[in-house]
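Okay, handing you the structure first.
All protein chains but one are shown in place.
For chain A:
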Amino acid sequence: MKMTGAEIVIRCLQEEKVEYMFGYPGGAVLHLYDELFKQEQIKHILVRHEQAAVHAADGYARSTQKVGVALVTSGPGATNAVTGIATAYMDSVPIVVLSGQVPTPAIGLDAFQEVDMVGITRPCVKHNFLVKDVRDLAATIKKAFHIANTGRPGPVVVDIPKDVTAQVCEFEYPQTVQMRSYNPVVKGHLGQIKKAVQLLADARRPIIYVGGGAILSDASEKLTKLVHQLGYPVTNTLMGLGAFPATDRQNLGMLGMHGTVEANMAMHYADVVLAVGARFDDRVIGNPANFAEEPRKIIHIDIDPSSISKRVKVDVPIVGNVPDVLDEMLKLFEGAKPDAAQTADWWARIDGWRAQNCLGYKQDSDLIMPQYVVQKLYEITGGDAYIASDVGQHQMWAAQYYKFDKPRRWLNSGGLGTMGVGLPYAMGAQFAHPDATVACVTGEGSIQMCIQELSTAKQFRLPIKIISLNNRYLGMVRQWQEMFYGSRYSGSYMDSLPDFVKLAEAYGHVGMRIERPEDVEPALKKAFTEHKNDLVFMDFQTSREANVFPMVAAGKGLTDMILAEDL
C-alpha cells in the first residue's frame, strides 16, 4: 500500500505499540502532526518546551521497560531536545527522538530553522539517523527502536526532512532487524561465570554492588534471589536504588559521595566485589587511586564491555545481559549455599559501622528538616510511590530517606545531573501508571527549570504531588561553598522567588506552603487523600543551611567521610 512519509512514520510507531508521544509542533513536522490528528492509537502529549518532551519520554521509559518517544521540530526544537537526549544517554535510557529537518534540497543552505541535528547529537546518542529517502524510513525507524532497547540501552535520534514526510512509497514494516555491525552479547562466558562463582563462594568479606544496569535489564528478581541465597551484603548506587529492596536487612543502603558509612566501608574493605550493571563512577568510588590501595578481587557483570576496566581494573569481567548471567550463577550455586560462619566476622564489622547511624538527624527545632519531609513522604505513601527527583540536595535526601523496595520507582538524572527533570519525569511516570501515586521531590531551584510543565500537567489532569524542599538557596552549591569556599555563597542564593502557592493556583493547581514541622505530616496526608486527584504544589520552607551527610569530598577516598557535625 502506498503511503506518504508522514503516514509511514505514524504507522511504524503504531507497529511499535507506542502509546504516548511527547512533543511540540513546528514547521518541519507539520505533515507528521497532520497524520497524528487522523488517528487515535498514539496519544500525543503537548508539552510546553521540547526539553520536557524528551525528559517526559525518558521518565516514561524509566518507569516502564518500554521505549519512550518524543517528537520535535527542526532548529530550536531540535536543540532544545539536546539536554534531554544527553540526560537519557548518560543513564542509558531507551528513547527514540524524532526530529523534523528542513527539506533535503535546503539542507546545508542555512535555511530557516535549520540545524545539523545529527552532528549536534552525535556525541550524546547511542546512534542517530538522517533519513534522506522515504524508502528508507520504515527500516530506519525499526532499527531505531531495536538499537534503543537492546544491548546497553540509549537514545536514538531519527532526523526526518520535511519533504521526506511528503514523498510517497510502498509501506511495509520489517518484522526483524539484521545488522552485521550491531549484535549485542546476551549470554555471559560460562568459564568466567564459574570463576566468579568460585570467588564468591570463597569470599570472607564480600559485597554485591548494584547499579542502574540491574534495573534497566529487569534483573531485580534474580538479583534478590541470588543475594538471599548467598547471604551477602548489598549496596546500591544512586541509579540502582530499588534493584534490591532497601528495607531488606542485607541492604547497606546507597554508596558513594553521599552513601552510608556501612556501604562505603564495606565497599572499601571487601575482599570480593560483585559489580552488577554498575560502572565504578567517580561519584561512587571516589578517587580510584585510593580505592586501589586495598587488595580485592572484582567481578564485573556488564553488557557494555567498555564499562569494564574503565576506571578500576577488573579481575573477572563478564560481558552479558545481567539477568542471563545471574541465571547461570543461580544454577551453579544451587544447593551450594556458602557457610554463614564464613562471613560472620564481616557482618559483625558491618553491624559496627551500621551502629553509627550515619543518617540520623534531629527534628527538634522550629525549622522543618528536609530529611524529615522525605521520611514522612515515605511513610504516608507506604513506600510505594513513583518518586521523580530533580538534582541537588533534595535528590540526595530522597535517595537516602525514601526506601525503595521495587525497581523503576526512583526516577532521577544520575549521570548528567540535569536540573529540571523532576516534573517531566513525574509526568512520564504518571502517563505510564495512571493510577499510581507519583511525587516529584524537588527544590525551588530545580523546579523553576521546567516550571512551564505545570501547564501540561493541567491540560492532561496529572495528579502529581510536587514536594519542594525550599531552602532559598541552591543548596548543593551552597553546601560546597560552605565546606570548600569559605562560605562565600557566590550565585547560590535565590532572591525574588515567586509565591509558589499563587503560581500553582495560576496554573489551576492546588498550592500549599508548609512552614512548621508539626504541619508537615497533616499537609502531606491532605495532599495524598483529600487532593488525591489534584496536582498539589507543596512548598516546604525548610531549614536553610541543612547539609547532606555523610559526604566524601570530590577526589577523596571512600573511607574519608564527613559526617553530620552534631552527631
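Please note the rule applied: contacts are C-beta pairs under 8 Å (C-beta built on N, C-alpha and C of every residue); 3 or more make two chains touch, one makes a residue touch a chain; residues count from 1.
In this text, contacts and distances are computed from a predicted model.
The chain that is not shown carries the UniProt protein name "Acetolactate synthase small subunit", picked from "L-glutamine synthetase", "Nucleoside ABC transporter membrane protein", "Acetolactate synthase small subunit" or "Phosphate transport system permease protein PstA".
Here the missing chain is touched by one residue of A:Q14, A:S306, A:N357 or A:S487, and it is A:S306.
Here the missing chain is touched by one residue of A:R180, A:R249 or A:R488, and it is A:R180. Here one chain is not drawn; of A:L30, A:V118, A:A201 or A:L416, the residue touching it is A:V118. From the options A:V69, A:V93, A:V115 or A:L130, the residue with contact to the chain not on display is A:L130. Within the entire complex, the positions of chain A that touch the omitted partner chain are 118-119, 122-123, 126-127, 130, 147, 179-182, 304-306, 309-310.
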